[in-house]
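To keep things clear, I will list the structure first and then write my remarks on it.
One protein chain omitted, others in place.
Chain naming follows the written order as A and B, and within any one chain the residues start at number 1.
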Amino acid sequence: MDYAFIFSSLIKIAALLAVVLGIMNYAVYAERRISALIQDRLGPNRVGPAGLFQPIADAAKFLLKEDFTPAHVNTFYYWLAPCLAMIPAITTLAVVPFGSSLFGVPMVIADINVGVLFVFAIASLGVYGIVIAGWSSNSKYPFLGGVRSSSQMISYELSLGLAVIPVFLLVGQLRLTEVVRYQIENGWLIAPFVGDWGNLQKWLLAIPMMISFVVFTIAIFAETNRLPFDLPEAETELVGGYHTEYGSMKFGLFFLGEYVAMITGSAIIVTLFLGGWHFPGVPDGSHGWGWGLLNIFIFFSKIAGLLFVFIWVRWTLPRFRYDQLMRLGWVFFFEIALVNIFIAAIIIAYLPSK
Amino acid sequence: MAITVSRPKLNFRERLYLPAILSGMAITMRHFKNMLFGRTKVTMQYPEEKWDSHMPEHYRGAPALVRDDTGRVRCVACQLCEFICPPRAIKIIPGEFPAGDKFAKVEKFPHEFDIDMIRCIYCGLCEEVCPEQAIYLRKDYAITGFTRADMVHNKEKLLEIGGVMHGVVLKWNEKK
Partner (left out) sequence: MNPFLFWFFAFLMLVFGAAVIINRNPIASALSLVICFMGLSALFMSLDAFFIGIIQVLVYAGAVMVLFLFIIMLLDLRAENLRKINYVAVAGGAAVAVVFFIQICFVVGQLNAAKQPFPALTSAKTDDVHNIGLLLFTNYNLPFQIIGVLVLVATIGVVVLSKRELK
């Protein structure tokens, strides 16, 4: 084996994990601050300057709380579930290109040719954590949460998968680095302001891409169990849903797993529709390591922007009723995505690309 | 009888939901912006800023014992407050003035007077029932302590909170 490859991969994994876990902690802080500001409050502002050390305090609290296992649970699966909720969310990041290159090393951990399918496959495993948590808690509310979650995730995975097909019809590859490369040459898929301005096909395609983007984003909301689709944990009806019986760090893993899933979801949206690490006018990492770092920074800034939208939507919209959720998934988004594929295919087939 | 609630008929624009969602997002964004740039001020930084100056006259805070102008603890240990107290937070052990004391005509005084502030519900019945105008509800509300024992106000603490009450009826002075 190539030791340089293994070494650089390990460094990339460690660095990405550190950055993502850091963002995750501050996403919790941002959620609390932004929700407070939206509701005309101030939010946590005591720990450190402007409350910036709040995540550390939160983590300490999670770790120091009593790790209690209720007597009526199925212990093995009860302990397994939080891990299963966290692992898929983090694993998905392996195929996302988070930067151009740094010292000649491409900034993606595993550039496999089925990139987006890998993302869907691993993300679909995320439902096990929730289902097993609901089942092993051996209690009614968590069980209802688990059942809701499994049907919701399966329903929205369809829209998720169908929404990205126009992207790959256009790019012609499932590899995520190729999607980014295409967007560098032709502009972001939903806003193609780079490259050939006289290209009619590109401008027409921006319409189905926009629809794809909206459907995909909404499906990601549903997949990550965020409001307005947070029925698996709906506090007002299911106490806490699947994590009702959990406490301390085991609850923390569910809680933070949701944020990691948000980050990975945003990373996929950024990569597919918003140009990945590319920003018009910024050269890639082959022009010097400073630019490489800037590319990584751009990528994470875009993720931060999307996370803000996630939080903003959460504190604006009320929760859907369960039948509305299912109807929305199966009757609207599924059909919209199908018709959208059809439109995109027609544009790609019958309009000249040059 | 079952009541049928007629659902409002939505027109096409309302059924799209998107305009409503977007206007909702605009509203929350406006709140966010106003709050971010400090244009709205609703909350108060509690330990630094306090509402004390706005406290109404009739505010019911911690109950306390008072002294009068002559320096006597006004309580005569009649135990009416102990009797009326709904959560039974008050405990009084009466004592008798020795014969030569300057207040000997009052006969009794509270040897111990404890109010358990964990139990107290700030109802003000003790103040209302007191025939001697000896117990008043003051405006102290931040009653804290690290142990249960800390939360019991003894006589010294109660007198410290209560202080001296001017202009109360001094009926014992007239009594021979």
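Note that in this section a contact is a pair of C-beta atoms (placed from the backbone, for glycine too) under 8 Å apart; a residue touches a chain by one contact, two chains touch by 3 or more.
All figures in this text were calculated on a predicted structure; none of them were measured in a lab.
Colleague: With touch as defined up top, name the shown chains that contact the chain not shown.
Modeller: Computed over the complete complex, the missing chain touches A.
Colleague: Sort through A:98, A:143 or A:156 and give me the one touching the missing partner chain.
Modeller: For the chain that is not drawn, the touching residue is A:143.
Colleague: Which of these, A:26, A:77 or A:308, touches the one chain of the complex that we don't see?
Modeller: For the chain that is not drawn, the touching residue is A:77.
Colleague: Can you say which of A:42, A:59, A:114 or A:293 touches the chain missing from this structure?
Modeller: Residue touching the chain left out of view: A:114.
Colleague: Write down which of A:20, A:93, A:107 or A:131 is the residue touching the left-out chain.
Modeller: Here the residue in touch with the unshown chain is A:131.
Colleague: When the complex is taken as a whole, what residues of chain A touch the one chain not shown?
Modeller: Considering the whole complex, chain A reaches the absent chain at 1, 77, 112-114, 117-118, 120-122, 124-125, 127-128, 131-132, 134-135, 143, 146-147, 150-151, 153-154, 157, 173-174.
Criterion: only the chains that are shown with their structure count from here on.
Colleague: So what's the Cα centroid distance for chain A and chain B, whole Å?
Modeller: Here chain A and chain B have centroids separated by 50 Å.
Colleague: Write out the stretch or stretches of chain B touching chain A in their complex.
Modeller: 21, 24-25, 27-29, 31-32, 35-36, 40, 42-43, 45
Colleague: What residues of chain A sit close enough to touch chain B in their complex?
Modeller: So the residues of chain A touching chain B come out as 34, 36-42, 312-313, 315-317.
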